[in-house]
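With one protein chain removed, the remaining protein chains of the complex are shown where they sit.
The chains carry the letters A and B, assigned in the order they are written, with residues numbered from 1 in each.
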């Protein structure tokens, strides 16, 4: 059973940089499983900057929705999934059964041969959003992080670019 | 002097589940001190799901405002107060002197015979709200968490469903 790691934190807290370092420490080359779609200029710019930082030690596997299939298809090298929150957002807009998809992902983890590092986001520590959809998505993201946190071997929180190990405790 | 514990974290970070486990570990049956009012469908649904999860080891004591009285009236079994933020919101809408109520709560803690576990929320780690009332409530919640954090024996932060001990340090 391969190691699985969940990395969470606020916006621009250094999650992706930490995740890239951790993934490469588990084997090279690694696979960058991108859940983003370059749908607008802001996102395209962010993806381009990420790619420039990653360099030649990475292959990219783009999958806005089929995360479980992507992990099965790439199960010979360490994977970095960036990020869970965008995947969840894609599932919601595609009107997929996100709870079933998250459960399937958690069930898949113990069957994998190669490690997986997930990047996710803290979205639930601000004031309660006035917008009902935002409130619902905040709940979805929180539940998903809980389920992945239970399923993964390690959970890390990024604060000001610095990693803090949450699970296992005392590390 | 009975143990008092403060559990904080973002939305859907696993605070209530952790609080229920900690409260039951301090004695059974326990008392669920509910500060929520089932005022709308979203909240009624949330309360019903919480009750379904708690089962028969719990008695429920509902009190949107009179938290100190509720803790005095139930001081023979461990209490779970869920949650401080809703209590504060109820105090604000009832135009009560919330600072005096929080101070009274902190003063009450060392006089109690049975333990108390408080659930509260992190509301202050998002962008500054444009709405002045939201900004004020965010400040109120932060101050209240500080005061309870100082008054309680333990403070825990939930991240992706995993508990992290903040106070006492090094634990």
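Following the convention adopted for this analysis, contacts are C-beta pairs under 8 Å (C-beta built on N, C-alpha and C of every residue); 3 or more make two chains touch, one makes a residue touch a chain.
Treat the numbers as computed from the prediction; the structure is a model and nothing was measured.
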Among A:83, A:123 or A:151, single out the residue that touches the unshown chain. A:123
With the missing chain put back, one of A:11, A:48, A:73 or A:94 would touch it. Which one? A:11
Tell me, which residues in chain B touch the chain that this view leaves out? 6, 8, 10, 120, 122-128, 130, 138-139, 141-143, 145-150, 155, 157, 164, 166-167, 169
Missing-chain contacts mapped onto chain A: 9-14, 122-127, 129, 131, 134, 137-138, 159-165
